[in-house]
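Quick notes on the structure that follows.
Each chain you see keeps its place in the complex, though not every chain is here.
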């Protein structure tokens, strides 16, 4: 793939400053770029890398200053980057729209039109796969599970019995939907398994990362709302509800029966206890621990997550703590001196 | 599946208050319930949801008050729920008890009676699989590994060479038992791999979640004790011992050579350093970090986990810290004033 810089500037609706005849053959970050690459500066932190980059040209914002390299100035460089990604996206093989001879599909399964089932994928009894959906090698779809239209299940994804997946859902490799919830009752002999007869339901337009675990409900369903996005290695326990358009970053865990509202942003490695309710549009910082109900629009962070401002104040105080100890020690000495002096006054009648 | 409310009340040994002829077709939480469902209130937190539920009837505790819906009152609603789960459990296909033609089982492997090996499962040289055990698609059992009787290995589970699994063990999808421990010696050229020639041993009645990693020992074995329960995405490093009947919640990590006692409860996202010993019946809170030996019966929580009560006290103090800073600042001013006054007294001979 190659385009002239002029052609790219036109495609992006940007203003070209430099040689429009330059031939661009790829897109890359400043550090990795090679001659022929168009690179980009969308974050001031990276400006210092411009000196060393081997890129042939740069995509920059409107207000970007002069530069030793040809630049394309765009009002919205982030969106221009998306257009660039489309231009330079490597061709992908079209799905075959067929069931490979080395796949195993139960006779009672119902497949829509142009479904692709690749080798070593398995589709169980009475499962349904919607039109044009693609099952990569090693995918397992359990009995009575239902996958909507235009879904992509990447290699080795496991969708267990009776799990329901909407349309246009993408699940990355190695994720598991519908394993039993983690529940045991203590009995004299040890731990007795609590049966989980519910299921998982994933609404339309959800994307789920790699190596994610979403457990089935005890009764009813664990629910991933329409348009939610879940990153790699996330744990979603039984009976959790993730709201519509909510994003959960990598390695976060959500314990059983918790409800997360719509349009929330949950950072990476956060932990959310069970049986709570997080209001819509809440922001949970990376690594925050949330243990109580949270009203909509909250901003939480910290090991014991609290509202952003309280926590900031406390953290600032914490950093002054060693000094505070010294100040108190000094105060004690001074008060002691004052008391001693006072006592001395009393004892030696100065007056 | 459907039962009259009367039949269910009898089955649960509960007291019916309402129309016993009502036909119940499912069980669900208050929020998800549809007409025909029996729902349940086992936690006072959820009582406020009763007004809005579409459930047709409720399972409640003995002391539960009046209600707009028919109710079944039970002395132990949690156990009644287990009985309900059994009544309404969807039928599961019986395992075939056979090796599928699309599976691959080494000629030297020894399979017990009625073992089910599903398509694309692989059983290595001299591996043993006990009676009635089920290997789902994509399961890998390495050479000389041994799986006991009545085990279930869900799709894409990997049990590597020489790993030993007891009877009635369930391993959920995507988990890996017996990868090499993470050990390297620094040498001038970089990091030199430390060989791990030991194995993993899992005793009877263990359940292991999805996407769990349990590494093999350097020498000897990593041991998961009888009846232990391990949740999704947990890391168990080389040479760890998990005690009998111990439960470990999701995303927790246990570093190398640590011993966890019997009947412990470890919360989610906890971290336990290597080479320590945690006594029996210890409770470790979610997200706690444990870095020292702990005697039996301990209750630990916090980023630097300490005994529960100490930690509670410290956390309470922490919340007062910003205020404390102000108090000390004020004290300093007052002491300064006292000192100045005193000095003035000394200088201007008032007497």
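By written order: A and B. Residues from 1 in each chain.
Rule of thumb we're sticking to: a residue touches a chain if its C-beta (ideal position, glycine included) is under 8 Å from a C-beta of that chain, and two chains touch if they have at least 3 such contacts.
The structure displayed is predicted, hence computed values, not measured ones.
Peer 1: Please report the number of identical subunits in the complete assembly described by this file, where 2 are shown.
Peer 2: Total copies of the sequence across the whole complex: 3.
Throughout what follows, only the chains that are shown with their structure count from here on.
Peer 1: How far is the middle of chain A from the middle of chain B, if each middle is the mean of its Cα atoms, in Å?
Peer 2: 23
Peer 1: Please output the residues of chain B touching chain A within their complex, sorted ascending.
Peer 2: Interface residues on the chain B side: 27-29, 31-33, 40, 43, 45, 78-79, 81-82, 85-86, 88-90, 92-93, 102, 118-120, 136-138, 154-156, 172-174, 205, 207, 209-211, 227, 229, 231-233, 244-245, 247, 249-251, 263, 268-269, 286-287, 303, 315, 318-319, 321-322, 324-325, 328, 331-332, 335, 338-339, 342, 351.
Peer 1: For the complex, give me every residue of chain A touching chain B.
Peer 2: It is residues 102, 104, 120, 122, 124-125, 138, 140, 143-144, 156, 158, 160-162, 174-176, 179-180, 182, 184-185, 189-191, 193-198, 211-213, 215, 217-221, 233, 235, 237, 239, 241, 251, 253, 255, 257, 269, 271, 273, 275, 289, 303-304, 313-314, 316-318, 320-321, 324, 327-328, 331, 334-335, 338, 341, 350-351 of chain A that touch chain B.
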